[in-house]
Structures are given as structure tokens and as C-alpha cells.
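The other protein chains are all here in position, but one chain of the complex has been omitted.
Coming up: chain A.
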Amino acid sequence: MYRVRRWVVRHARVFEMIYRRFEPVLVKLAPVWRRLGHERVEAPVRRVEKAAKGALFDCQMCGQCILSATGMSCPMNCPKTLRNGPCGGVRADGHCEVKPEMMCVWVDAWEGSRQMKQGDLIHAVQLPVDHRLTGSSSWLRVVRQQDASSSSAANRETTR
């Protein structure tokens, strides 16, 4: 919901902290996910993820979440699905060019990122979306990635 997601962005720092606690728990449970089988847990985890992130961020389940690099404002709510910042069409009042009734997702993202400890992640160049991952669980993807490279702690991707 629009109002909820804007409230979340205003409290981006709190959500950043929650996520930082939540991620290691998910990763620690890696053996459990493995035993149950990733394919079998994908559907229930996806449902939980969709419900939780849908309610809070209007998550569109792109499957490659970058919320922690976007001030907790989901870039997939941008009508142009931009992943690297605002377009040049932002209105003088900060609203969207395509949907004038909506605040620009990236104006919100900028505000949110300024509150976050790792807010400067917003300056990282994001790769194009892999559309094969649309609809899949971003959480499990990160668990799998970190599980696979658990020995090398460097360059760890974060769960969002």
C-alpha cells in the first residue's frame, strides 16, 4: 500500500537494522533449507516473502531484491522500473512523470538512503534485471549464494 511503503521509507534505518538481524538467521538455517530441499521450500518461502514484502514495500517479486541499496523504496514500483536512480522527468514537487499522484520512487529512495548506515550503496551501479528470476524468492537466492560461498566472507551480498 502506498501509505505503508512511504512510512517504511521514512523509517528506513529501522528496517535496515531489522534486515541486518534477519539475514544471518536465514543464512544460518541453510542446512535446514538444504535438508528440506530448496525446490520444496521455494513455494512456501516465496508466499511468506511476498506477503511480508508486499505489505511493507509494495514488493513486485523481481527475485533480485536491492532494497538496502535503494533507501528501502522498491524500484520496481517506478513505472519505468529504473534500478539506478530517477529519470529526468521528475516533477518540481518530486512526483512521478508517469503517475502524477505518486511521489517519485527514487525521490523517496534518496530520502531513505540518507538515513541508512549503508545508504551510500545507492551509488553502486546495478546490473539489469534477470527476468528469469521474476516471481522467485530473493531470500532463498541469497541463502543459496552465501551457502555456496560461505568460506569467502568477502563481497557478501546482503539479504533484503
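Operating definition for what follows: a residue touches a chain if its C-beta (ideal position, glycine included) is under 8 Å from a C-beta of that chain, and two chains touch if they have at least 3 such contacts; residues count from 1.
One rule holds for everything that comes next: contacts and distances are computed from a predicted model.
The complex includes a chain that is not drawn, and of the options "3-hydroxyacyl-[acyl-carrier-protein] dehydratase FabZ", "MoxR-vWA-beta-propeller ternary system domain-containing protein", "ABC transporter ATP-binding protein" or "Methylenetetrahydrofolate reductase" the UniProt name matching it is "Methylenetetrahydrofolate reductase". Chain A meets the missing chain through residues 79-94, 97-98, 104, 106-107, 110, 123, 125-129, 131.
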